[in-house]
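A single protein chain has been omitted from the complex, and every remaining protein chain is retained in its original position.
Chain naming follows the written order as A and B, and within any one chain the residues start at number 1.
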Amino acid sequence: MKAPLSFVLNGSNVTAEADGSTRLLDLLRVSLNHTGTKGGCGEGECGACTVLVDGLAVNSCLYPALEVEGKHVTTIEGLRTIDNKLSIVQQAFVDTSGIQCGFCTPGMIMTAKALLDNNPDPTDEEIREVLLGNLCRCTGYVQIVESIKTAASRLKENR
Amino acid sequence: MKDFRHIGKDIPRPEAPDKAAGKAVYIHDLVRPGMLFGKIKFSDHAHARILRIDTSKAEKLPGVKAVITAYNTPELRIGFVRDNFALKKDKVRQFRDEVAAVAAIDPHTAAEAVGLIKVEYEPIPGVFSPEEAMEPGAPLVHETDPRGRPMKDNRHPLHYHHESGDVKAGEKAAKFVAQGEFSTQLVQQCCMGTAGCIAEFDMNNNLTMWAKTQIPFLAQRDFNQALSAMGLQNKNTRVIVPTLGGGFGTGLDTHAYEYIAILLAFRTGKPVKIVYTRDEEFANLSPRQSSRTKIIQGCDKNGKLTFRHAEVLQDNGAYTSWGATYPTVMMMPATSLYRVSNVYFDAKLVYTNNTYCQAMRGYGNPEFTWALENNMDQLAEKAEIDPFEFRMINCNQPGETTPMGLKVSTCGLKECMESVAGKLNWKKSRSQKKQRGIGMASLIHVGGGGRIYRSDGSGLILKLDDFGNVNTYCGGVEMGQGLHAVLILEIAEALGVQPEKVFINPTDTGTCPWDVGTHASRGAFMAGNTAIMAAKKLRDQIFEHAEQLFPELAAKNLKKYQKKHPDYAPPDFDIKQAAKRDRFDLVDGFVFLKDAPSEPWTRIELGALLRAIHFREQGQMLATEVFYDPPNELPDFEKGYGNMSATYAYGAQGVEVEVDTETGEVKILRMVAAHDVGRVLNPPALKGQIYGGLAQGVGYALYEQLQSERGRITNPNFRDYKIPTAHEMDFPIELDLIETNDQFGPFGAKGIAEPGLVPTAPAIANAIYNAVGVRIRDLPITPEKILAALEKLKSTKD
Partner (left out) sequence: MSRMDYYKPTSLDEAWKLKKLIPGSRFIAGGTDILVKIKNREVSPPALISLRSISELTGIQSGNVTRIGAMTTISELIQHRALAVKYPVLVEAAGRLGSVQIRNVATVGGNLCNCSPCADTALPLLVLEARVLLQSPGKEREVPLNEFFVGPGESCIAAGEILTAILLDRPAPDAQATSLKKGRVKMDLAIASVAALLEMDGKNCKKARLAAGSVAPVPLRLYQVEELLENGPITKAKLAEAQKLAVKSISPITDVRSTDNYRRQIVSVYVKRCLEKLMGGNP
């Protein structure tokens, strides 16, 4: 049985319908046409589907859609500024070559954003620790870690 | 050395901003109007006769639009030896065999319908290892060969062989001999974006395929053959490549799921999408081929190799894809890594009821290098020569022709090995305590295309527009490796425009020129050579028109300039007189005369010149198409001879490890990777290729293995198939990019996409041996194996 649902997606109120089998990932990608969030494994191992719920990074493939009722959900689509510019974290990934095939990128960036929101000056070890839940097969993570460090220092300059 | 304006510069990838924004469109994101979702019913047995398929319940499920089996569709033979079928009839030969498929209005309904299909089987005993398969009276995987002739046993018809020099004499000349048997495991490519396609017919029965492929043009050929088999004579397929979530070899063949999508699309008259889930990808997509290699080498008292003898046995699985051709690449290191003149190489394949295999990065090279580089260390130890010194004694040289007939143009192997030894502080680090050790391994790989097909060619179309933009149509595939970024630099450099003016169009067989495929580390090499050819042709066209149009444009320019600067007196120079086609140059998007004084009005913006060429009587638009087929040969693989690549990439990697002798855990402390890359085209992209290759090499060495039990994959998920995370890659990696400026390479560059993972595993194995004295011969090197080996070592010492 589908139930109505309303929540805040990237700053805007949205309403949708879902039942118990609807994952937040499906709600975003299929019902709300936000395909920036990727589905990689369906069981919380790869992190491609990472989004923020009330500021916390979660796997949207393991998050029942009906649990976002009344909550704030942020996806990769919500990071871009309204004048079509990439956010600082996104731009750092572009500039520091943290992106190859790009399939893990939206999830990677969401995890990085959640980290930097809480810890503006992470060590290499802290960065690698939060990336445990985001698999990448292309980069060997070197340039991803560098991208997050670049983002951290640019965010500091901007503050 | 020539100064480059763009080559060697950091430019971000053109597609990166869209990927960072979540705007890039992967097959998973693509939707076509009226699209249905396909789902495949796979076999429940490794080997069984199909007695009955009952699809009636599935057909009745609301939302189901078609249910197909081999019994109600035309037979589509697939694979390069045609021993496979899109849908299986009569019998299944592996767990992933496709017995039926469904098209439905949504993925959920399709999955439910597949669950309603009932198949009755009569199980047949299976064979799950080459030994089992070769036992007398073993069940036959294929009763007949693709031509219908009865098979006597499970031996695969493909066979690879090489003999050169006099191995017997080499054995006699050897003072020291070392031998070993080394095996490698099944590995999944683990593209983060799983495999998938959309098939759609138009009303003329021509097909459009959105495919996750690295070979759009060979796929077009394959799909067109399928259309013929379906009775659609003279119909065409247009293959469009969406953004790829990784490739790593998975897109080198066409797949049963693609043909099934085609059958479903034709049956329903609707676009049909099939995208694998992660568990489907693990269980049903062909992984990296496994291998077993027996190797013996000998050297004289000075450490010079006198012979090499290697025999490879491959478990081919049930059908034939590119996994069966790994020995074509194995031959390269077998005959040509280090100097050895007496070589025997033989590779055999056996059909089994295991999953069959396809390409993955390195394609046979990591498999053979694993055996060879372990054995090099074994032999060095026997000869009591330091393994680095031993390798240096046998190092390849520029200009040599190897036993396989590989013509080595440039070779930076010596520099690479010296770099690794230097950075690891070799001598001192070899004799550390505390269970620490270092090791190294080297590689040779194709760096100038790799001819495994009758054409190794690539085309390029450059189309100039009224704004001075260079619209590019390239048959190569960007799958994350950075082809587009490199191609832009190569075009900008060769043509003389700014990189921002170069635009790359989606890869599409309908618009792009033919390309054999993006594999064998050939993308940047081929693209660069086509860019240079195309740029030359375009510049000739531009300068030819400039003879007539340039003086007029310059005069207009001067007039404008003088209006702004009334006191300006132009230098005395007759532009009309000087405007000869061979005196023009084009740099950074401006056309000018090389001899003319550099004045603000003597440089004409390319767009302005192009507009002048266009907007006049009998105007013209400029475009050019080129096709480059590199100077290499299709080897005779039964004789093992032929110069398969125009040039060869070399490299060496070194690693320092610490081994916990109580738990068997290996901690990598640091790695050094020195690669002969010819020329660095785009530093961040190049580094990304090597870092990424290394990480896959680390996974290959220590963590990854697709496990199976009697043919069934038992770890089809990331929970139990572990690839390195950021934590496992938490060690310093030092890169040394050695530029040998190859004469065949565009701007001197060699292909570099695969080498990063080739020597990683043996380098780690050699370091472990140095640290704790045990050599693990079968990958992956798990803590379990290390502990068992340490136990054994202890018991032999006691």
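Note that contacts are C-beta pairs under 8 Å (C-beta built on N, C-alpha and C of every residue); 3 or more make two chains touch, one makes a residue touch a chain.
Remember, it's a predicted structure, so these values are computed and weren't measured experimentally.
K.L.:
Touching the missing chain, which residues of subunit A?
P.N.:
1, 3, 18-21, 23, 42-44, 47, 50, 56-59, 62-64, 66-67, 69, 111, 114-115, 129-130, 132-134
K.L.:
Can you name the residues of subunit B that touch the chain not displayed here?
P.N.:
108, 112, 279, 662-664, 703, 707, 714-715, 719-720, 722, 724-725, 727-728, 782-784, 787
In this section, only the chains that are shown with their structure count from here on.
K.L.:
Which residues, counting only subunit B, touch subunit A once they are in their complex?
P.N.:
12-13, 15-17, 19-26, 28-29, 108, 189-194, 243-248, 277-278, 479-482, 684-685, 687-688, 691-696, 717-719, 723-727, 729-730, 733
K.L.:
Which bits of subunit A are touching subunit B when the two form their complex?
P.N.:
Checking each residue of subunit A against subunit B gives 21, 29, 34-43, 45-46, 48, 75-77, 79-80, 86, 90-91, 93-97, 99-106, 109, 124-125, 127-129, 131-132, 134-145.
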